[in-house]
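For reference, the structure discussed in these notes is given below.
The excerpt is restricted to a subset of chains, each kept in its original location.
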Amino acid sequence: MRQKQVLLSSHQPSLMNLKVLQALMRKQITALSYEYLKDEGGHLTVVRAMSEIVGATSVLIAAEYLSNVFDGKGLMLGGVTGVPPTEMVIIGAGTVGEYAARTAIALGAQVKVFDSSVYRLRRLQNNVGSRVFTSVMQPIVLNKAVRSSDVVIGAVRATNGRSPCIISEETVSRMKPNSVLIDVSIDQGGCFETSEVTTHDKPVFRKYDVIHYCVPNIASRVARTATYALTNILTPLLVQIGECGGMNNMIWADKCIRSAIYLYQGMLTNKDIAEKFNLPSKDLDLIIVANQ
Amino acid sequence: MRQKQVLLSSHQPSLMNLKVLQALMRKQITALSYEYLKDEGGHLTVVRAMSEIVGATSVLIAAEYLSNVFDGKGLMLGGVTGVPPTEMVIIGAGTVGEYAARTAIALGAQVKVFDSSVYRLRRLQNNVGSRVFTSVMQPIVLNKAVRSSDVVIGAVRATNGRSPCIISEETVSRMKPNSVLIDVSIDQGGCFETSEVTTHDKPVFRKYDVIHYCVPNIASRVARTATYALTNILTPLLVQIGECGGMNNMIWADKCIRSAIYLYQGMLTNKDIAEKFNLPSKDLDLIIVANQ
Amino acid sequence: MRQKQVLLSSHQPSLMNLKVLQALMRKQITALSYEYLKDEGGHLTVVRAMSEIVGATSVLIAAEYLSNVFDGKGLMLGGVTGVPPTEMVIIGAGTVGEYAARTAIALGAQVKVFDSSVYRLRRLQNNVGSRVFTSVMQPIVLNKAVRSSDVVIGAVRATNGRSPCIISEETVSRMKPNSVLIDVSIDQGGCFETSEVTTHDKPVFRKYDVIHYCVPNIASRVARTATYALTNILTPLLVQIGECGGMNNMIWADKCIRSAIYLYQGMLTNKDIAEKFNLPSKDLDLIIVANQ
C-alpha cells in the first residue's frame, strides 16, 4: 500500500471551506485535525492546552480594559485592602472557565462561575482548590450577577454547532457603564446577544457603554506560549509516526490518532464535516479492516 | 510592708459596682483585672483569647439559626457546589472579626468584612491568608451588603465606653426574612439599633422577621474551652507570683502586671474607673516609687 | 406508542413499599428513581449532592452537641491557640466522609479518617488537599482512636443492603463521657452497635453517657439548601425531557436516564427491587430493542 501525502491541519474541520476540502480529496490526502487529538485520559489534548491559555489570558485582557489605558473604568482587577474587589462572572465551567477562574481568584477578584451542569461545576470546584461561588444557570441569579459585575467572561462551548446565546441584549443594556464583556465563544457564534466578531487590530467595540472584546483567536495574543504548547503535543506525535514506519501504521496502531483523521487517502471519514457539506463519509475503522 | 489581701477579678472594671468597689477599698485590697493583662507583645492577652473563641463560636451559632432546627431559613452555612453560598457580613476587623472571618471562610461562606480602619483591615487580610472582601465603612456599601446578606455579625469594640450604633433600625427592617444578626458588641450597648440583651436560656428574638442573637457572654457556650484558655494564662501568672515572693514584688518587677492593677492596697489606681465613679485615683508608678 | 404516566420518585427503591409498587405497576407507570441518576462522569449525582450536604452538616451538628447548649462537654469544635484541639474520627471515606473531613479540618479539629479501601482514602486525601491522618480499618488502631476522640462520625455506605456494624457496644461504653456519635449510616442500619433511629424532634439519646445522633435524613435540617441542590439536577432533566419529545425518547437517547428507570410502563426493570419483593424483572435495554 503506497503512502499518500499527509496533512496536519491547524483549522477546525467545522471552519473548513468546501473547495479546499474537495481539493484535498482529489489529491487523496490523509488529513488529521489536531483539534480531535486525544491524550491518554481521553481528553482533546490540543483543545485543552489552548483553553488553558485562553482562560488565563482572557482575565489579563479584562485587567487591561478595566484600567485607564483604554478609557476603562480605572479599576485594578483584583483587590486592595479596604476597596471592594472587582466582581467577575464566568459563564461556563470547562477548561477555559476553570483557568479564567483560577487566574481571577489568584488576582483577588470576586468570582462567580455559572454552568448548566453540576458535574462540571464540581470538577472546577475540585480543581481550583479554594472555595468558589458556583451556581447552576438559574436565569434570575445569573442576570442579577451579570448586571452588578465589572467583567463577564463567556466561555460556553457548544456540544455541536453554535454556542447558545445566554445573555440577552436587554441584560447587557442594564450593565454598569464601562464594564467589560469577553466572549470567548465568539468562534461558535458567541454567548452574548450583542457580540460581534472583532480582530486583534481593533479588538473592542462599545455597545450600551459596555466594552465588548470578541476576538476569536485569543491564544494568538501570546503566540510564543501557544506555539510552545502546541509543539509539546505535535513533536512527540511526529517522532512516533517516524518510529512506527509512517502514518498508516500509526493509524492502525493508535486509537487516539485514528479519532483525529478526517480524510483517509482522500476519503472523508468525519461525520460532522460530512453533514456540514452534505457529503457521504465512511467509517475509518471499516476502511482499515477492509484494507488489511 | 505587710501584704494585704489580693483579688483576681473576673469582671471588667467598667462594669463594676460602686458599693463593691468601696468595700474593696475599705478592706485595703490589691485588685487585678485580668481584662487588662498584657502579653510580651503588648496585647491584652485574656481579651484576645476570649475574642478568638467568641469569633469562631459566633459563626457556629449563625449556622444553627440558619438551619431548620430553630425555624430558620433552612440554609447550610457554607457551600454546596452549584448552590450560591451563604453571604455573611462581619462588622469589625478586630480579633473577634478575624476569627469569625477565618471560620466562615473555612466553611465556604462568602464573607465581607467592614471596619473604619484600613490598618485593622490590612492586619486581618494578612492574618487570614486567603483573599477576603474588605471595605472601609462606607455607609452605602455597608447597608447594601447588610440588606443582601444572610448573616451579619457585629463585632465593633468601643475604644472607650459604648460601641457606636452602626446599623440602623431602617436597614434591619429591610433585611431578608429569617436572616440572622449576631451582636457580639452587646455588652457595650450593641452595634445594631434593634439589639436588646438576651440570655443563654432564651438567646434570640425576632424583629422585622430578622433573628437577633444578643447574648453578652458567648464564650460561656463553650465553657470548658474558655476555662482552659483562661487557665493557660492565669496558671503561669500564679506560679510567677509565688516564685517572686508575693504580689507586691511581682508588681514591682513586672510592667505587664502593673497595668492590670486597679486597686493597690485599697487605693484606686485606674483612671477609667475613677472617672466613672467620680473618685480620685493615684498613679501606681508613683506609689511604688514612694514606697521603696 | 402512547405515552403513559411518568413518576419522578424521591424515595430510594430499597425503601419502597410493596403495595405502592404494585399499584404503580397496575397503572403502567414509568418510574424513575433519582437516587440512580448518573452524571457525565458516571457518579450518582443526586446521592453525591446530598452527601456533600450531609457531610458538612454532620460536623456542624457535632459542634452543637459539643457546646453547652444541649448539656454537652462545653467544647468548641476546632481550636484556640494553646488548647488541644477537638479530636474527631470519621469512619468512611466516601463523599459524606470527604465533606465531613473538609469541614472539620477547616474548623481546626484534629481529624482521623478510616476506610477499608486504600483507593477511597487516596481519593479523599487528594481532594481534601491538606494532609489528613488516613488509616485502613485496622481494628486496634480504630478502636483506640474512637476511645480517645470527642466526636465520631460514622459514614459507611453499604455496597448492597445493610451497612456493617463497625464499632461495638463495648468500644462505645469506653468512650469519654459526653462524647458525640453521629451515625450517618443509620438509614442502612447504622455502623455503631448502640445506634437507634431518632427524629428531628428528639434527635439524640444518651447511652454510656455518649450522645447519639441518629436522624436518618440529616439533609432536611437545611431543607432550602437541599432543595436547591436537587432542583439544580432535576430542572435540566425536565427541560431535556421536554426538548426530546417526551420520556420515552429520552430513555432511548440517554444512557444516564435509563439507569434510573425502575418501572417502564408498569414493567419492573430494577434487579434490586425485584429481588427484594421476589418479583420478576426485565432488562430495560431488551424492552427498548423489542419496542423499536
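The letters A, B and C name the chains in turn, as written, and every chain counts its residues from 1.
In this text, a residue touches a chain if its C-beta (ideal position, glycine included) is under 8 Å from a C-beta of that chain, and two chains touch if they have at least 3 such contacts.
Given the structure is predicted, the values throughout are model-derived calculations rather than measurements.
Undergrad: Tell me, please, the full copy count of this complex, given that what is shown in place amounts to 3 chains.
TA: This complex, considered in full, is made up of 6 identical copies.
Keep this in mind: only the chains that are shown with their structure count from here on.
Undergrad: How many angstrom lie between the centres of chain A and chain B, each centre taken as the mean Cα position?
TA: Result: the chain centres lie 52 Å from each other.
Undergrad: In angstrom, rounded to a whole number, how far apart do the mean CA points of chain A and chain C lie?
TA: 37
Undergrad: State, to the nearest whole Å, the distance from the C-alpha centre of chain B to the C-alpha centre of chain C.
TA: Centre-to-centre distance between chain B and chain C: 40 Å.
Undergrad: Listing for chain B: what residues touch at least two other chains?
TA: Residue numbers touching two or more other chains: 81-83, 108.
Undergrad: In their complex, what parts of chain A are in touch with chain C?
TA: 116-120, 122-123, 126, 129, 136
Undergrad: Which residues of chain A touch chain B in the complex?
TA: Chain A reaches chain B through residues 79, 81-85, 105, 108, 110, 112, 118, 121-122, 125, 130-131, 133-136, 141.
Undergrad: What does chain C use to touch chain A in their complex?
TA: For this pair, the touching residues of chain C are 39-41, 43, 45, 48-49, 127, 129, 232-233, 235-236.
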